[in-house]
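Only one protein chain is missing from this complex, and each of the others stays in its spot.
Coming up: chain A.
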Amino acid sequence: MASSFARVLSSKRKVGILSLVGAGSLTVGFFLNREQHVNAGANVRRIYPPSAEYPDLRKHNNCMASHLTPAVYAKLCDKSTPNGYTLDEAIQTGVDNPGHPFIKTVGMVAGDEESYEVFADLFNPVIKERHNGYDPCTMKHPTDLDSSKIRGGNFDEKYVLSSRVRTGRSIRGLSLPPACTRAERREVERVVIDAVAGLKGDLAGKYYSLTLMTDQEQQQLIDDHFLFDKPVSPLLTCAGMARDWPDARGIWHNNEKTFLVWVNEEDHTRVISMEKGGNMKRVFERFCKGLLEVERLIQEKGWEFMWNEHLGYILTCPSNLGTGLRAGVHVTLPRLSKDPRFPKILDNLRLQKRGTGGVDTAAVGSTFDISNLDRLGQSEVQLVQTVIDGVNYLIECEKRLEKGQDIKIPAPISQFK
(Lines give C-alpha, C1' and ligand atoms only; values in the text may rest on other atoms or scores of the structure.)
Protein backbone atom coordinates (compact mmCIF):
# COMPACT_ATOMS: atom_id res chain seq x y z
CA MET A 1 0.00 0.00 0.00
CA ALA A 2 1.41 3.35 -1.01
CA SER A 3 -0.69 5.37 1.39
CA SER A 4 1.21 8.32 2.82
CA PHE A 5 -0.01 7.24 6.24
CA ALA A 6 1.06 3.62 6.08
CA ARG A 7 0.89 2.62 9.66
CA VAL A 8 3.97 0.61 10.47
CA LEU A 9 5.23 1.01 13.99
CA SER A 10 8.87 1.03 13.06
CA SER A 11 8.45 3.81 10.53
CA LYS A 12 8.98 6.68 12.93
CA ARG A 13 11.72 7.92 10.65
CA LYS A 14 9.28 7.94 7.75
CA VAL A 15 6.81 9.98 9.76
CA GLY A 16 9.62 12.29 10.79
CA ILE A 17 10.46 12.96 7.15
CA LEU A 18 6.83 13.77 6.44
CA SER A 19 6.76 16.24 9.27
CA LEU A 20 9.74 18.09 7.82
CA VAL A 21 7.83 18.59 4.62
CA GLY A 22 5.31 20.66 6.53
CA ALA A 23 1.65 20.49 7.34
CA GLY A 24 0.58 22.27 4.18
CA SER A 25 1.89 19.76 1.70
CA LEU A 26 0.72 16.92 3.89
CA THR A 27 -2.79 18.26 3.54
CA VAL A 28 -2.40 18.54 -0.21
CA GLY A 29 -1.12 14.99 -0.33
CA PHE A 30 -4.03 13.95 1.85
CA PHE A 31 -6.65 15.23 -0.55
CA LEU A 32 -4.86 14.37 -3.80
CA ASN A 33 -4.55 10.82 -2.64
CA ARG A 34 -8.22 10.51 -1.92
CA GLU A 35 -8.84 7.88 -4.56
CA GLN A 36 -5.85 5.95 -3.34
CA HIS A 37 -7.16 5.81 0.22
CA VAL A 38 -10.57 4.91 -0.98
CA ASN A 39 -9.25 1.82 -2.75
CA ALA A 40 -6.48 1.00 -0.38
CA GLY A 41 -8.31 -1.23 2.04
CA ALA A 42 -9.05 -4.90 1.56
CA ASN A 43 -12.44 -5.81 0.11
CA VAL A 44 -15.08 -5.79 2.78
CA ARG A 45 -16.93 -9.10 3.18
CA ARG A 46 -20.31 -8.68 1.50
CA ILE A 47 -22.82 -11.40 0.84
CA TYR A 48 -25.92 -9.24 1.03
CA PRO A 49 -26.67 -6.12 -0.99
CA PRO A 50 -26.45 -2.74 0.78
CA SER A 51 -30.24 -2.55 1.04
CA ALA A 52 -30.29 -5.71 3.16
CA GLU A 53 -27.55 -4.33 5.41
CA TYR A 54 -28.78 -0.77 5.79
CA PRO A 55 -29.50 -0.13 9.48
CA ASP A 56 -33.00 0.62 10.75
CA LEU A 57 -32.71 4.25 11.82
CA ARG A 58 -36.39 5.14 11.93
CA LYS A 59 -36.43 5.64 15.67
CA HIS A 60 -33.02 7.27 15.77
CA ASN A 61 -32.13 10.84 16.57
CA ASN A 62 -28.41 11.45 16.13
CA CYS A 63 -26.33 13.25 13.52
CA MET A 64 -25.27 10.03 11.80
CA ALA A 65 -28.87 8.88 11.41
CA SER A 66 -29.84 12.26 9.98
CA HIS A 67 -27.32 11.97 7.18
CA LEU A 68 -26.85 8.27 6.47
CA THR A 69 -29.28 7.82 3.62
CA PRO A 70 -29.50 4.45 1.87
CA ALA A 71 -27.65 6.02 -1.06
CA VAL A 72 -24.74 7.18 1.09
CA TYR A 73 -24.65 3.79 2.80
CA ALA A 74 -24.55 1.97 -0.52
CA LYS A 75 -21.73 4.21 -1.73
CA LEU A 76 -19.54 3.75 1.32
CA CYS A 77 -20.30 0.30 2.69
CA ASP A 78 -17.72 -1.51 0.56
CA LYS A 79 -14.91 0.84 1.39
CA SER A 80 -12.33 0.63 4.11
CA THR A 81 -9.41 2.72 5.28
CA PRO A 82 -5.88 1.43 4.63
CA ASN A 83 -6.01 -0.02 8.14
CA GLY A 84 -9.19 -1.91 7.33
CA TYR A 85 -11.68 0.26 9.25
CA THR A 86 -15.15 0.10 7.74
CA LEU A 87 -18.30 2.20 7.62
CA ASP A 88 -20.24 -0.29 9.70
CA GLU A 89 -17.64 0.03 12.42
CA ALA A 90 -17.74 3.82 12.28
CA ILE A 91 -21.52 3.97 12.66
CA GLN A 92 -22.00 1.08 15.09
CA THR A 93 -22.26 3.36 18.11
CA GLY A 94 -24.96 5.44 16.43
CA VAL A 95 -26.93 2.36 15.39
CA ASP A 96 -26.75 0.94 18.91
CA ASN A 97 -27.69 4.20 20.61
CA PRO A 98 -30.74 5.72 18.98
CA GLY A 99 -30.89 8.90 20.96
CA HIS A 100 -29.78 10.68 24.04
CA PRO A 101 -32.30 12.45 26.26
CA PHE A 102 -30.31 15.65 26.72
CA ILE A 103 -28.33 16.16 23.54
CA LYS A 104 -28.33 15.10 19.92
CA THR A 105 -25.31 12.81 19.85
CA VAL A 106 -22.98 12.48 16.89
CA GLY A 107 -23.54 8.76 16.41
CA MET A 108 -20.28 7.89 14.72
CA VAL A 109 -16.55 7.75 15.39
CA ALA A 110 -13.30 7.59 13.46
CA GLY A 111 -11.08 4.51 13.71
CA ASP A 112 -8.07 6.29 12.27
CA GLU A 113 -7.08 9.54 10.61
CA GLU A 114 -8.06 8.27 7.16
CA SER A 115 -11.65 7.60 8.27
CA TYR A 116 -12.44 11.29 7.90
CA GLU A 117 -11.31 11.06 4.29
CA VAL A 118 -12.58 7.66 3.18
CA PHE A 119 -16.01 8.29 4.72
CA ALA A 120 -16.08 12.02 3.99
CA ASP A 121 -19.47 11.72 2.27
CA LEU A 122 -20.94 10.96 5.68
CA PHE A 123 -18.52 12.73 8.02
CA ASN A 124 -18.75 16.08 6.24
CA PRO A 125 -22.49 16.67 6.62
CA VAL A 126 -22.29 15.30 10.20
CA ILE A 127 -19.46 17.72 10.98
CA LYS A 128 -21.38 20.56 9.39
CA GLU A 129 -24.47 19.84 11.46
CA ARG A 130 -22.63 19.30 14.71
CA HIS A 131 -20.39 22.33 14.30
CA ASN A 132 -23.14 24.74 13.37
CA GLY A 133 -22.50 25.07 9.68
CA TYR A 134 -18.72 24.63 9.50
CA ASP A 135 -18.00 23.23 6.04
CA PRO A 136 -14.85 21.06 5.98
CA CYS A 137 -14.72 21.23 2.21
CA THR A 138 -14.38 25.00 1.97
CA MET A 139 -13.38 26.38 5.34
CA LYS A 140 -10.08 26.40 7.18
CA HIS A 141 -9.64 25.96 10.90
CA PRO A 142 -7.28 28.32 12.76
CA THR A 143 -4.96 26.94 15.43
CA ASP A 144 -3.62 29.47 17.97
CA LEU A 145 -1.97 28.45 21.22
CA ASP A 146 -0.42 31.84 22.01
CA SER A 147 -1.83 32.50 25.47
CA SER A 148 -0.29 35.98 25.62
CA LYS A 149 -3.17 37.16 23.45
CA ILE A 150 -5.69 36.55 26.23
CA ARG A 151 -7.23 39.65 27.84
CA GLY A 152 -8.49 39.45 31.37
CA GLY A 153 -9.24 35.99 32.67
CA ASN A 154 -8.97 36.49 36.40
CA PHE A 155 -12.48 35.86 37.68
CA ASP A 156 -14.14 37.02 40.90
CA GLU A 157 -13.59 34.04 43.18
CA LYS A 158 -16.73 34.83 45.09
CA TYR A 159 -18.46 33.22 42.12
CA VAL A 160 -15.91 31.11 40.25
CA LEU A 161 -14.81 28.06 42.23
CA SER A 162 -12.50 26.44 39.69
CA SER A 163 -11.17 26.80 36.16
CA ARG A 164 -10.29 24.11 33.66
CA VAL A 165 -9.23 23.71 30.04
CA ARG A 166 -9.11 20.36 28.25
CA THR A 167 -8.38 19.05 24.81
CA GLY A 168 -7.22 15.88 23.11
CA ARG A 169 -4.38 14.93 20.84
CA SER A 170 -3.86 11.91 18.59
CA ILE A 171 -0.54 10.44 17.56
CA ARG A 172 -0.26 10.34 13.78
CA GLY A 173 0.34 6.88 12.33
CA LEU A 174 -1.48 4.93 15.04
CA SER A 175 -5.14 3.90 14.94
CA LEU A 176 -7.64 5.57 17.26
CA PRO A 177 -9.26 3.92 20.32
CA PRO A 178 -12.22 2.36 18.46
CA ALA A 179 -9.91 0.44 16.13
CA CYS A 180 -6.44 0.25 17.59
CA THR A 181 -4.80 -3.10 18.21
CA ARG A 182 -3.25 -3.82 21.60
CA ALA A 183 0.21 -3.20 20.17
CA GLU A 184 -0.81 0.19 18.79
CA ARG A 185 -2.40 1.21 22.07
CA ARG A 186 0.74 0.19 23.93
CA GLU A 187 2.82 2.17 21.45
CA VAL A 188 0.69 5.27 22.09
CA GLU A 189 1.31 4.79 25.81
CA ARG A 190 5.03 4.38 25.26
CA VAL A 191 5.30 7.48 23.06
CA VAL A 192 3.40 9.62 25.56
CA ILE A 193 5.23 8.35 28.65
CA ASP A 194 8.48 9.02 26.88
CA ALA A 195 7.43 12.58 26.07
CA VAL A 196 5.97 13.60 29.43
CA ALA A 197 9.05 12.25 31.14
CA GLY A 198 10.87 15.14 29.47
CA LEU A 199 8.70 17.81 31.09
CA LYS A 200 10.50 19.99 33.62
CA GLY A 201 9.96 22.67 36.25
CA ASP A 202 6.35 23.18 37.23
CA LEU A 203 5.40 20.60 34.60
CA ALA A 204 7.53 17.78 36.00
CA GLY A 205 5.38 14.84 37.04
CA LYS A 206 4.68 11.12 37.19
CA TYR A 207 2.80 8.48 35.21
CA TYR A 208 0.41 6.02 36.84
CA SER A 209 -0.46 3.02 34.71
CA LEU A 210 -3.97 1.71 35.35
CA THR A 211 -2.72 -1.87 35.37
CA LEU A 212 0.13 -1.26 37.78
CA MET A 213 -1.08 1.37 40.24
CA THR A 214 -1.17 0.48 43.91
CA ASP A 215 -4.35 0.75 45.97
CA GLN A 216 -2.90 3.78 47.67
CA GLU A 217 -2.09 5.54 44.42
CA GLN A 218 -5.57 4.71 43.18
CA GLN A 219 -7.19 6.23 46.26
CA GLN A 220 -5.11 9.38 45.96
CA LEU A 221 -6.07 9.80 42.32
CA ILE A 222 -9.73 9.34 43.23
CA ASP A 223 -9.47 11.92 46.01
CA ASP A 224 -7.85 14.35 43.58
CA HIS A 225 -10.69 13.71 41.12
CA PHE A 226 -8.10 12.62 38.53
CA LEU A 227 -8.86 8.95 38.11
CA PHE A 228 -10.85 7.93 35.06
CA ASP A 229 -12.64 4.63 35.06
CA LYS A 230 -13.55 2.10 32.41
CA PRO A 231 -16.21 3.80 30.30
CA VAL A 232 -19.75 2.71 31.13
CA SER A 233 -21.53 4.94 28.69
CA PRO A 234 -22.90 2.76 25.87
CA LEU A 235 -22.00 5.60 23.50
CA LEU A 236 -18.36 4.72 24.13
CA THR A 237 -18.51 0.97 24.76
CA CYS A 238 -20.47 0.32 21.57
CA ALA A 239 -17.67 1.97 19.62
CA GLY A 240 -15.16 -0.51 20.98
CA MET A 241 -13.12 1.98 22.97
CA ALA A 242 -13.11 -0.09 26.15
CA ARG A 243 -11.53 -3.18 24.63
CA ASP A 244 -8.67 -4.80 26.54
CA TRP A 245 -9.26 -2.49 29.54
CA PRO A 246 -7.11 -1.50 31.44
CA ASP A 247 -4.20 -2.47 29.18
CA ALA A 248 -2.07 0.56 28.20
CA ARG A 249 -4.30 3.06 29.97
CA GLY A 250 -2.94 5.51 32.49
CA ILE A 251 -2.84 8.93 34.02
CA TRP A 252 0.05 11.33 34.14
CA HIS A 253 0.01 14.49 36.23
CA ASN A 254 2.52 17.10 37.33
CA ASN A 255 3.63 17.24 40.94
CA GLU A 256 1.56 20.37 41.52
CA LYS A 257 -1.56 18.59 40.28
CA THR A 258 -2.43 21.37 37.83
CA PHE A 259 -1.62 19.61 34.53
CA LEU A 260 -2.92 16.18 33.70
CA VAL A 261 -2.78 13.78 30.75
CA TRP A 262 -5.11 10.82 30.28
CA VAL A 263 -3.68 8.09 28.06
CA ASN A 264 -5.88 5.87 25.89
CA GLU A 265 -9.27 6.66 27.31
CA GLU A 266 -11.60 8.07 24.64
CA ASP A 267 -8.67 9.50 22.67
CA HIS A 268 -4.96 8.76 22.47
CA THR A 269 -4.46 11.61 24.94
CA ARG A 270 -6.65 14.03 26.80
CA VAL A 271 -4.75 17.03 28.16
CA ILE A 272 -6.18 18.96 31.08
CA SER A 273 -5.05 22.08 32.87
CA MET A 274 -6.95 23.02 36.01
CA GLU A 275 -6.85 24.98 39.23
CA LYS A 276 -9.11 25.92 42.05
CA GLY A 277 -10.23 29.51 41.85
CA GLY A 278 -10.74 31.90 38.97
CA ASN A 279 -7.37 32.36 37.28
CA MET A 280 -8.39 31.08 33.86
CA LYS A 281 -5.58 33.04 32.25
CA ARG A 282 -2.94 31.11 34.15
CA VAL A 283 -4.75 27.83 33.51
CA PHE A 284 -4.68 28.54 29.78
CA GLU A 285 -1.05 29.65 29.90
CA ARG A 286 -0.02 26.37 31.47
CA PHE A 287 -2.27 24.52 29.00
CA CYS A 288 -0.53 26.04 25.99
CA LYS A 289 2.94 25.75 27.43
CA GLY A 290 2.40 22.10 28.33
CA LEU A 291 0.82 21.17 25.00
CA LEU A 292 3.52 22.83 22.94
CA GLU A 293 6.22 21.25 25.06
CA VAL A 294 4.74 17.76 24.70
CA GLU A 295 4.47 18.33 20.96
CA ARG A 296 8.09 19.33 20.78
CA LEU A 297 9.11 16.28 22.77
CA ILE A 298 7.27 13.81 20.53
CA GLN A 299 8.62 15.51 17.42
CA GLU A 300 12.14 14.97 18.70
CA LYS A 301 11.43 11.27 18.43
CA GLY A 302 9.93 11.52 14.96
CA TRP A 303 6.24 11.56 15.90
CA GLU A 304 3.60 14.23 15.40
CA PHE A 305 -0.03 14.97 16.23
CA MET A 306 -2.83 14.29 13.75
CA TRP A 307 -3.81 17.66 12.29
CA ASN A 308 -4.93 19.15 9.00
CA GLU A 309 -5.96 22.63 7.97
CA HIS A 310 -9.62 21.79 7.43
CA LEU A 311 -10.35 19.72 10.49
CA GLY A 312 -7.70 21.01 12.87
CA TYR A 313 -6.69 18.41 15.46
CA ILE A 314 -8.07 14.97 14.60
CA LEU A 315 -9.80 13.15 17.43
CA THR A 316 -11.97 10.05 17.77
CA CYS A 317 -15.30 11.81 17.98
CA PRO A 318 -16.21 14.36 15.29
CA SER A 319 -17.60 16.59 18.05
CA ASN A 320 -14.04 17.20 19.25
CA LEU A 321 -12.47 18.19 15.95
CA GLY A 322 -10.76 21.52 15.50
CA THR A 323 -9.50 22.61 18.86
CA GLY A 324 -10.99 19.71 20.80
CA LEU A 325 -11.10 22.41 23.43
CA ARG A 326 -13.50 22.77 26.30
CA ALA A 327 -12.63 25.66 28.58
CA GLY A 328 -14.87 26.04 31.56
CA VAL A 329 -15.48 27.13 35.10
CA HIS A 330 -17.50 25.93 38.03
CA VAL A 331 -19.47 29.07 38.88
CA THR A 332 -22.20 29.82 41.40
CA LEU A 333 -25.09 31.80 39.96
CA PRO A 334 -28.02 31.44 42.37
CA ARG A 335 -30.12 34.30 41.02
CA LEU A 336 -29.19 34.25 37.36
CA SER A 337 -29.75 30.49 37.06
CA LYS A 338 -33.36 30.97 38.12
CA ASP A 339 -33.94 33.80 35.69
CA PRO A 340 -35.94 32.63 32.67
CA ARG A 341 -33.55 34.50 30.38
CA PHE A 342 -30.57 32.39 31.52
CA PRO A 343 -30.67 29.87 28.64
CA LYS A 344 -30.94 32.61 26.03
CA ILE A 345 -28.09 34.57 27.58
CA LEU A 346 -25.89 31.47 27.48
CA ASP A 347 -26.93 30.80 23.93
CA ASN A 348 -26.03 34.27 22.71
CA LEU A 349 -22.71 34.13 24.52
CA ARG A 350 -22.08 30.74 22.81
CA LEU A 351 -21.72 29.04 26.16
CA GLN A 352 -23.04 25.72 27.41
CA LYS A 353 -24.06 24.70 30.90
CA ARG A 354 -23.55 21.29 32.48
CA GLY A 355 -23.80 19.93 36.00
CA THR A 356 -20.65 19.84 38.05
CA GLY A 357 -20.25 16.11 37.34
CA GLY A 358 -19.55 16.92 33.70
CA VAL A 359 -21.55 15.95 30.63
CA ASP A 360 -24.94 14.33 31.32
CA THR A 361 -25.13 15.53 34.93
CA ALA A 362 -27.42 18.00 36.62
CA ALA A 363 -26.29 21.04 38.51
CA VAL A 364 -26.05 20.76 42.28
CA GLY A 365 -27.33 23.73 44.18
CA SER A 366 -26.72 26.65 41.87
CA THR A 367 -23.20 25.79 40.83
CA PHE A 368 -22.81 25.18 37.14
CA ASP A 369 -20.13 24.07 34.77
CA ILE A 370 -20.08 26.78 32.09
CA SER A 371 -17.96 26.23 29.00
CA ASN A 372 -17.64 27.04 25.29
CA LEU A 373 -20.17 25.55 22.90
CA ASP A 374 -17.92 25.53 19.86
CA ARG A 375 -14.89 23.42 19.01
CA LEU A 376 -14.21 23.87 15.31
CA GLY A 377 -13.85 27.00 13.23
CA GLN A 378 -12.37 29.18 15.94
CA SER A 379 -8.94 29.04 17.49
CA GLU A 380 -8.07 28.08 21.05
CA VAL A 381 -7.36 31.71 21.92
CA GLN A 382 -10.69 32.82 20.45
CA LEU A 383 -12.66 30.19 22.33
CA VAL A 384 -11.01 30.84 25.67
CA GLN A 385 -11.57 34.58 25.19
CA THR A 386 -15.21 33.84 24.51
CA VAL A 387 -15.46 31.93 27.77
CA ILE A 388 -13.69 34.68 29.70
CA ASP A 389 -15.85 37.44 28.28
CA GLY A 390 -18.97 35.36 28.68
CA VAL A 391 -18.38 34.32 32.27
CA ASN A 392 -17.58 37.92 33.16
CA TYR A 393 -20.92 38.91 31.70
CA LEU A 394 -22.70 36.21 33.70
CA ILE A 395 -21.05 37.38 36.91
CA GLU A 396 -22.06 40.96 36.09
CA CYS A 397 -25.65 39.79 35.66
CA GLU A 398 -25.54 37.96 38.98
CA LYS A 399 -24.19 41.06 40.72
CA ARG A 400 -26.87 43.25 39.19
CA LEU A 401 -29.60 40.85 40.25
CA GLU A 402 -28.12 40.87 43.75
CA LYS A 403 -28.62 44.64 43.83
CA GLY A 404 -32.11 44.37 42.45
CA GLN A 405 -31.07 45.79 39.09
CA ASP A 406 -32.26 44.50 35.78
CA ILE A 407 -30.15 42.56 33.32
CA LYS A 408 -30.05 42.47 29.53
CA ILE A 409 -29.79 39.61 27.09
CA PRO A 410 -26.59 40.34 25.16
CA ALA A 411 -26.52 40.46 21.38
CA PRO A 412 -25.52 37.12 19.90
CA ILE A 413 -21.82 36.97 19.23
CA SER A 414 -20.70 35.88 15.80
CA GLN A 415 -19.66 32.32 15.41
CA PHE A 416 -16.93 32.00 12.82
CA LYS A 417 -14.47 34.83 13.16
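One rule holds in what follows: a residue touches a chain if its C-beta (ideal position, glycine included) is under 8 Å from a C-beta of that chain, and two chains touch if they have at least 3 such contacts; residues count from 1.
Everything below uses one rule, namely that contacts and distances are computed from a predicted model.
One chain of the assembly is not displayed; among "SRPRA protein", "Histidine-containing phosphotransfer protein", "creatine kinase" or "Auxin-responsive protein", its UniProt protein name is "creatine kinase". The residue from A:Thr69, A:Asn132, A:Asn154 or A:Thr181 that touches the chain not shown here is A:Thr181.
Only one residue in the set A:Val191, A:Ala239 or A:Ala327 touches the chain that does not appear here, and it is A:Ala239.
Checked against the hidden chain, the listed residues A:Gly84, A:Gly277, A:Gly302 or A:Pro410 yield one contact partner: A:Gly84. Along chain A, the points of touch with the absent chain fall at residues 7-9, 41-42, 45, 47-49, 52-56, 59, 80, 83-86, 88-89, 92, 95-96, 111, 175, 178-184, 186-187, 211, 237-240, 242-245, 247.
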